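Here's a slice of the assembly, chains where they normally sit.
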Amino acid sequence: MAHLIDSDVFLAFTTYATIVVLKMMFMSPLTAYFRFATKSFANLEDVVGLAKTPEERKKMLQSNQDVERVRRCHQNDLENIIPFVLIGLLYTLTGPDLSIALLHFRAFVCSRLFHTVSYVLALPQPSRALSWMVGMAVTISMAYRTLVTVFYL
Amino acid sequence: MAHLIDSDVFLAFTTYATIVVLKMMFMSPLTAYFRFATKSFANLEDVVGLAKTPEERKKMLQSNQDVERVRRCHQNDLENIIPFVLIGLLYTLTGPDLSIALLHFRAFVCSRLFHTVSYVLALPQPSRALSWMVGMAVTISMAYRTLVTVFYL
């Protein structure tokens, strides 16, 4: 594995990919936080210890706007960050130029951090739409470069 | 990285994996298209600039059958295409026979293209079910071959 570790592009990809996957994973405890803060859960076994009466339990099993917002943000991460890591890894293995690769990785991670802030805080559009587009553009650009380099159908 | 790029199986995997991940990503703009076409959105900040009255906004925040269909298709892609890419990469690194590997990659990509068409156009069953099964069978076959080659618990 020595020469993978010797490649600066690989080191940079590993760093940015790990950071952005950790950001995606952070949505899970954030969802849990909002579930407890708004007393809104998805499973009967989650509310048995928290609610005493059947009416209270039923109320705790209703969906909540804030929880659903965080879950939509998490879902958008799954739809965008995972393709970035998969295509980014293949792109990295094609041996791209370090400065161009860094530009891609940095733009993606910044765009997704801004996307999360604009989603969770419900900032006015088009802030969320634009940050989503930057992330998509980065991944498509890496995919294009990868296909041009390795094309083998 | 030179010898990874020298491997035909790796070049073929990279090509097919990139194509099928791009196909999965295409579901995002398709969802956005259907959201605008049917005026059906998920977040309040998305409709503020489009609707003038509170009643109109409320109407635009209701779920729509066509949007939900595209989203279910996208979800099915996440559940099937990501396992294909993850297991396919490990399978590729075990050094499989090129012709057998190509058979797997081509069958998977074709099955998922057909799956998307049959889902979005709501073709009669079992067209969608069969295309889903072909994709599952390909990934399970690669997983089997990978486990047999590398098994180390």
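Letters A and B mark the chains as written, and numbering starts fresh at 1 in each.
One rule holds in what follows: contacts are C-beta pairs under 8 Å (C-beta built on N, C-alpha and C of every residue); 3 or more make two chains touch, one makes a residue touch a chain.
Please read all numbers here as calculations on a predicted model, not as lab measurements.
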### Task
Of the identical chains, 2 are shown; go ahead and state how many the full complex includes.
3
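Keep in mind that, in the parts below, only the chains that are shown with their structure count from here on.
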### Task
Between chain A and chain B, tell me the centre distance in angstrom, where each centre is the average of that chain's C-alpha atoms.
17
#### Entry: List of chain A residues in touch with chain B within their complex
3-4, 7, 10, 69, 72, 78-80, 82-83, 86-87, 89-90, 93-95, 122-125, 128, 132, 136, 139-140, 143, 146-147, 150-153
### Summary
Contacts from chain B onto chain A in the complex sit at residues 1, 4-5, 8, 10-12, 14-19, 21-22, 24-25, 27-29, 42-46, 48-49, 74, 78, 82, 85-86, 89
